[in-house]
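For reference, the structure discussed in these notes is given below.
Up next, chain A:
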Amino acid sequence: MHESWQQFWAMGGYAGYVWSSYAIAAVVIVGNIVAPVIAHRHIARRIKNEEFDD
Partner candidate 1 sequence: MLSVFWAVLRRDLLLAFRQRGVLVHHLLFFVLVVALFPLGTGASPAILVTVSPALIWMSVLLAALLSLQRLFKPDYEDGTLEQYLLSPEPLALIALAKVLAYWLASGLIFVLASPLLVLLLGVPASAVPVIMASLLLGTPTLGLVGAIGTALTLSLPRAGLLLSLLIFPLYVPVLIFGAGAMRAAIEGLPAAGALYLLAALLMLGISTAPFAIAAALKISME
Partner candidate 2 sequence: MLWLHRFGSLPYFYRVSRPIALALAVPGVLLAVYGVYGGLVNAPVDYQQGDAFRILYIHVPSAWLSLFGYTSMAIAGAVALVWRLKLAEIFVVAAAPVGASFTFLALVTGSIWGKPMWGTWWVWDARLTSELILLFLYLGVIALHNAIESPRSAARACALLSVVGVINVPIIHFSVEWWNTLHQGPTVTRFGRPAMEMAMLWPLLCAALGFTLMFGWLTLWNMRAQLLWRERRSRWVKKVFSDA
């Protein structure tokens, strides 16, 4: 348990390690969400533009 916000952010002196871990995790997860959405949109646009109708 943390006594205060300040203590929470300090993470008992391990702040750099803990928060960098969580930041990287956030980046990885967001990347995994965004990448397929972009890919999907890109393909959908090309299909709508009838690029694959031969």
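Selection criteria: all candidates are chains of the complex that A comes from, given by their letters.
Assume contacts are C-beta pairs under 8 Å (C-beta built on N, C-alpha and C of every residue); 3 or more make two chains touch, one makes a residue touch a chain; residues count from 1.
Model, not experiment: these values are computed from the prediction.
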| item | value |
| --- | --- |
| Selected neighbour of chain A [touch, this complex] from 1 or 2 | 2 |
| Parts of chain A lying in touch with candidate 2, wherever the complex brings them together | 1-2, 8, 11-14, 17-18, 20-22, 24-25, 28-29, 31-33, 35-37, 39-40, 43-44, 46-48, 52-54 |
